[in-house]
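Working notes for the structure below.
Note that one protein chain of the assembly has been removed; the remaining protein chains are unaltered in position.
Right, chain A next:
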Amino acid sequence: MSSFHDQVIQILPKLRVQALSLTRNRSAAEDLVQDAVCNALAAQDSFIPGTNFSAWMHRILRNRFISDLRKRRDTTDIEDVPASSFASNATHEDSLALKDLSLALSRLPSDQREALVMVVVQGMSYEALAEATGCAVGTAKSRVFRARRQLEAWMTGELPANDKLRVKVAALRSMLDDRRRKGIKTDDLYSL
């Protein structure tokens, strides 16, 4: 069985992908991975050998991201991070569709973006995603489903081309969907 430190090294590539999906910025992602590793090393005695190391490590990174976000919220607007930060090199940036995808991804809520990337890029099961993000399996599925549906709506042009407007329309549609699921009448928008 690998040692604790070997397991940390082995999971670093996956942590980097998770960190980039959360921060949308390569430099911030590197910092987040380093901070999460420091937290994990400090807390290694709390890890029970033989339990799910991957989920434990992903949760540490996620908690660190949320904690940092709360600290920064007063002074920085994370939504201002440029969407192009996802794009990794000039060749990729030449692809208009990829740029659009990058922009659309940046508009998703971070938990949906993280869920989508961990399932689609990392090949995680919904069960593993739920354990790694500390939520119910149903919530994990819902995050991935909503992310896919939202991206498809944006990318296939079902929403207005104007970026600000389509974000607003998407938010409205999402709210309407929520209300339908909860059985609230959709013509009662101002009763919230």
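The rule we apply is simple: a contact is a pair of C-beta atoms (placed from the backbone, for glycine too) under 8 Å apart; a residue touches a chain by one contact, two chains touch by 3 or more; residues count from 1.
Quick note on the criterion: contacts and distances are computed from a predicted model.
For the chain that does not appear here, its UniProt entry gives the protein name "Anti-sigma factor NepR domain-containing protein", which is one of "PepSY-associated TM helix", "Sarcosine oxidase subunit delta", "ABC transporter ATP-binding protein" or "Anti-sigma factor NepR domain-containing protein". Seen across the whole complex, the unshown chain contacts chain A at 3, 5, 8-9, 12-14, 16-17, 20-21, 26, 29-30, 33-34, 37-38, 41, 86-89, 92, 95, 97-98, 101-102, 105, 116-117, 119-121, 123-126, 144, 148, 151-152, 155-156.
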